[in-house]
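Everything on this sheet refers to the single structure shown next.
Here the complex is missing one protein chain, while the rest keep their positions.
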Amino acid sequence: MLKKVDLEGATFVEGFPGIGLVGPMSISYMIDKLAMEYVGFIDGSNFPPLISIHKGEPMPPVRLYYAKESKIITIFAEFAMPLDLVYEIVQTVYGFVIKNKIKKIYSIGGLPVNQGTGAQKAVTGVFGVASKKALAVAMQKAGLKPISEGVSTGVSALLLTKSKVDEIDNINLMVAVQPGIVDPAYAESAIVCLNKLMSLDIDVSELDKEAKQVEAKISEIINKHKESHETYKNAVNDSGPSMYA
Amino acid sequence: MLKKVDLEGATFVEGFPGIGLVGPMSISYMIDKLAMEYVGFIDGSNFPPLISIHKGEPMPPVRLYYAKESKIITIFAEFAMPLDLVYEIVQTVYGFVIKNKIKKIYSIGGLPVNQGTGAQKAVTGVFGVASKKALAVAMQKAGLKPISEGVSTGVSALLLTKSKVDEIDNINLMVAVQPGIVDPAYAESAIVCLNKLMSLDIDVSELDKEAKQVEAKISEIINKHKESHETYKNAVNDSGPSMYA
Amino acid sequence: MLKKVDLEGATFVEGFPGIGLVGPMSISYMIDKLAMEYVGFIDGSNFPPLISIHKGEPMPPVRLYYAKESKIITIFAEFAMPLDLVYEIVQTVYGFVIKNKIKKIYSIGGLPVNQGTGAQKAVTGVFGVASKKALAVAMQKAGLKPISEGVSTGVSALLLTKSKVDEIDNINLMVAVQPGIVDPAYAESAIVCLNKLMSLDIDVSELDKEAKQVEAKISEIINKHKESHETYKNAVNDSGPSMYA
Amino acid sequence: MLKKVDLEGATFVEGFPGIGLVGPMSISYMIDKLAMEYVGFIDGSNFPPLISIHKGEPMPPVRLYYAKESKIITIFAEFAMPLDLVYEIVQTVYGFVIKNKIKKIYSIGGLPVNQGTGAQKAVTGVFGVASKKALAVAMQKAGLKPISEGVSTGVSALLLTKSKVDEIDNINLMVAVQPGIVDPAYAESAIVCLNKLMSLDIDVSELDKEAKQVEAKISEIINKHKESHETYKNAVNDSGPSMYA
Partner (left out) sequence: MLKKVDLEGATFVEGFPGIGLVGPMSISYMIDKLAMEYVGFIDGSNFPPLISIHKGEPMPPVRLYYAKESKIITIFAEFAMPLDLVYEIVQTVYGFVIKNKIKKIYSIGGLPVNQGTGAQKAVTGVFGVASKKALAVAMQKAGLKPISEGVSTGVSALLLTKSKVDEIDNINLMVAVQPGIVDPAYAESAIVCLNKLMSLDIDVSELDKEAKQVEAKISEIINKHKESHETYKNAVNDSGPSMYA
């Protein structure tokens, strides 16, 4: 935490990179539209050695942003998260939630659905699962379709379990996505629900442009990470057309 | 443990997912028919990051259920258990048994048998092995065929060894299953024996429907788990028909 | 140790599964013929999760047996020992030897030899190497052929090094075996030597039957162990002819 | 640290081997031209077991050199750095910076760019990113092109993040390099910028010769390292034309 902010009673919004990149697209857009302030970052010795450069400034890849007025704290991760970091991140994030007396969590992710074929239409919309039954009305009003039976994975899933035990309000928003597709419409669906859940009025008309940048950035990070593994080998070993060959 | 229950002298029934899914099918059905109450869960940092959603509620994948009247505590695992978690789970479960002064354990699993060929009939029925010789009569009355020489593996096997040392009553019920087949008749055989061993009267007529759900759920979990490994790669790297391509 | 026995000055006989299964065949037969008593077992968190069932009773796979009259303690392992357990087992076994003031160790194993071809006869017999020069006469009387130069591996080899440092009598009996062959004659050769070394009179006429059982049991354990790795995958993932497919 | 030098307020220049070998070529040349003194080395238990021999003297592969007059401390690594050493090296190097009250860091690396094709010219020049906005003027004067959006990896990237938090002046110099090419012109570009940034006057006319030596040396180290993995196998196992065959 670079800046001290009072988060008691604040709302936490998270969405680590996953299927359809719904989380990062939505959160990046929300940060922009609410003019949220960069207030800190998360680091870990098992994180890949990467930094992002934004507007000429070096930034850690997992960052916290805060909107004072609406009391929303969010986490933006430009980061290809390996599965074995899930527990470490959950520990860190949930510890942060508890320590700061945050009382509400919204998680944004994707729910893989099959492509509609022929007469059968593809499943669409935003599904929801909550840590408390009392949140059912709010979910319905926000247009979330309840999931009756199913399975959920990753950071959001584990935060939900912990929230349930500690009686923290937590709703997982799962946007129906088709595997292999990254579409700003996914983020639009999520933002529309967030608007209702948090009484916000985020305009979604510029999502297309923003989403494109997020996708490009995360693709670059993943490629950079791969590259840094291979860089040395390429540079020296198979140095091919060396100046001295 | 979410709810404090007095388990002194209670009976513990376990059956982690294994060949034929006999354990989960039997236990899920027993929970339903005895209207057992959800009283707690087991967690571990090496467990895959998954939650189940039941009737709209998020649930941890390894849960404890309790039937007050018959004093039965059981564990239901919607969980594709990797072999390297066996010892950790055995430690946790057996510690729970000892701490709560539980005096009887019934384990439910499958015993792989070859398919009958030609004149030779396939082996069927439920086999048993106990932690004490004194349990032989009870086993016989319940219709269990004693195993004279053999080998047993997994959580049930290790609980049996520990029970023998500590003189806890423990019977391993091993239903003869044909590798690659998941059949509700396996769970039916196990429930029939449990009825006799614990003087219960669980009606097995609806097992077919319940078993189907269990199989579907565990298949989904396994697929989800695989998916979460591959999700990111698919979403971004090989993002194929991206909106921006 | 399940039963307290005074082992001061006792003789320890070990023979973990290795080439030709000479150790387990010999020791199992000795336990039977000397009517040795089951007095304890060895456990370890890295051992594969397996139990043996003998005469209807569950047993740990690595067990100690004791013959009071001849003061012999032996270890029988129904256990496919991975190489990375060697040090852990040596630590445990040797610690047991020292703590109990055991003064003599006989190890039984196989020495791989090439098959005789044409005029050249195959090497046969039992070879020996001892922790002390003073044991040479006893070795010769027992019919052991001394090894002048060579290499030895595994639990027996490391016990021998430790015995030499601590001046414990230790003889490694290495029966010449042809790789890929399991023959009760190997165990017979070992028992004949043990008879002479320990002034016993074990009748070797029934070794053939016993050895067959030991081989079958250990094969079963190895297969079970493999199976338990694959079981779940087969049961659920590739569940092929499921009842509900 | 072999020699005690007062580094308070000194400038630290680093450039671990990476794409294009820009760092090692530049730093080796700077050490030579500024007649910098060998003052210490960095060691780690995970480093490959290698030493360099320079002018007949054995040297550790990661060494510190100091120029008293211009108060520059630099690190030269003849070392094929595996990715999993990045954090360990960053910890060590940054700890050294803090402990010695060093106030400025310049990092030298390569930025992979695509080869120009047809009408499109290849990107060239030196790009920069800094830990503080106040360094923008200095960067511009030195001819560095600012990076607005992007990603950076490795030791330099992590040092930059840490410098930003602790308000240490840090500029990453990233020379545009074509993957697979090692060209002394890369180092020349870097040195020209360093001259301006640190008011030095290093003559770049002999860079070609020096760079050739650096490339040859690092190639040798990488090959040696591979060799030491394979050496024994080749020497004994597949010993082919042995004197005794």
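Here are some notes:
So that you can tell them apart, the chains are marked A, B, C and D in the order they are listed, and the count of residues begins at 1 in each.
Just so we're on the same page, a residue touches a chain if its C-beta (ideal position, glycine included) is under 8 Å from a C-beta of that chain, and two chains touch if they have at least 3 such contacts.
Values in this document were obtained by computation on a predicted structure and should not be read as measured data.
Considering the intact complex, the chain excluded from display touches C, D. In the complete assembly, the contact with the undisplayed chain comes from C:Pro17, out of C:Pro17, C:Gly40 or C:Pro58. Although one chain is not drawn, the whole complex shows that of D:Thr11, D:Ser52, D:Thr74 or D:Ser189 it is D:Ser52 that touches it.
Across the interface with the omitted chain, subunit D contributes residues 2, 45, 48-60, 78, 217, 220-221, 224-225, 227-229, 231-232, 234-244. Residues 17-21, 80-81, 83, 86-87, 90, 110, 112, 129-131, 133, 136, 146-155, 157-158, 160-161, 164-165, 172, 179-184, 208, 211-212, 215-216, 218-219, 222 are the ones on subunit C that touch the missing chain.
The working rule: only the chains that are shown with their structure count from here on.
Common partners of subunit B and subunit C, by the touch rule above, are absent. Leaving out subunit B only, the rest of the assembly separates into the touching groups A, D | C.
Where subunit A touches subunit B, under half of the residue numbers in use are shared by the two copies, so each contributes mostly different positions. To overlay subunit C on subunit D by their CA atoms, one rotates by 145 degrees, a value rounded to a multiple of 5. Averaged C-alpha coordinates put the centre of subunit A at 57 Å from the centre of subunit C. Touching of two or more other chains is recorded for no residue of subunit C. If you sketch which chains touch which, the chains link end to end in a single open path, with no loop closing it.
Counting only pairs that meet the touch rule, the chains in contact are A-B, A-D, B-C.
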